[in-house]
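Dropping a structure here in structure tokens format, bear with me for questions.
Note that one protein chain is taken out, while the other chains of the complex remain in position.
And then chain A:
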Amino acid sequence: MRKALATALLLPTAAVALTGCGLFGPTTYEPEERAAIEVDAGEEFTLSVPANPAIAEYWYLVKPHPDRDVVERVGKRLETEPSDPDVIGDGDGTLYFDFKGVRPGTTEIKLLHCPAVVCTGTKDNPEPHPTSSMYAPVPTATGTPGNDPAYFIYKVTVR
């Protein structure tokens, strides 16, 4: 068994950078923090979700979209971590959904998690969804994303 020591040593730094301490940019929220997010009007914040390219894991912002009077969508970024080019199948990444508080109020942000599953819009149903009829995603309460497509609903209150 071999171990990626370099990756292990880097991880604490990365963890500090990614978690929501506000030192390096907008406050970042992980999936397990989605029940009650509070931000100030005008404040930018980020939803951070795991997106491992080795399993084609991806997330989609789906309807109903958040109330534009409460939060505004700023953008989306995918960051992948470098891996050993001599190794096949390694990979790790994070997808960031960036928002900004607009006016006081409460709204919900709904994300669809698709791990190793084709999710896309079609002519009949332009909203991203699993193309296989075997999947019928439902909102989940779990903190850790699982192996089947599921909806993660973030409750955001702008003060």
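By our rule, contacts are C-beta pairs under 8 Å (C-beta built on N, C-alpha and C of every residue); 3 or more make two chains touch, one makes a residue touch a chain; residues count from 1.
Keep this in mind: contacts and distances are computed from a predicted model.
Choosing from "proton-translocating NAD(P)(+) transhydrogenase", "Peptidoglycan-binding protein", "Oligopeptide transport system permease protein" or "Cytochrome oxidase subunit I profile domain-containing protein", the protein name stored in UniProt for the chain missing from the display reads "Peptidoglycan-binding protein". Here the missing chain is touched by one residue of A:V39, A:V70 or A:C114, and it is A:C114.
Contact with the chain that does not appear here is found for just one residue of A:E38, A:D67, A:D90 or A:E108, A:D90. In the complete assembly, the contact with the undisplayed chain comes from A:Y58, out of A:Y29, A:F45, A:Y58 or A:F97.
Against the chain not displayed here, chain A makes contact via residues 1-4, 7-8, 11-12, 15, 51-58, 60, 80, 82-91, 114, 116-121, 128, 131-132, 134, 147.
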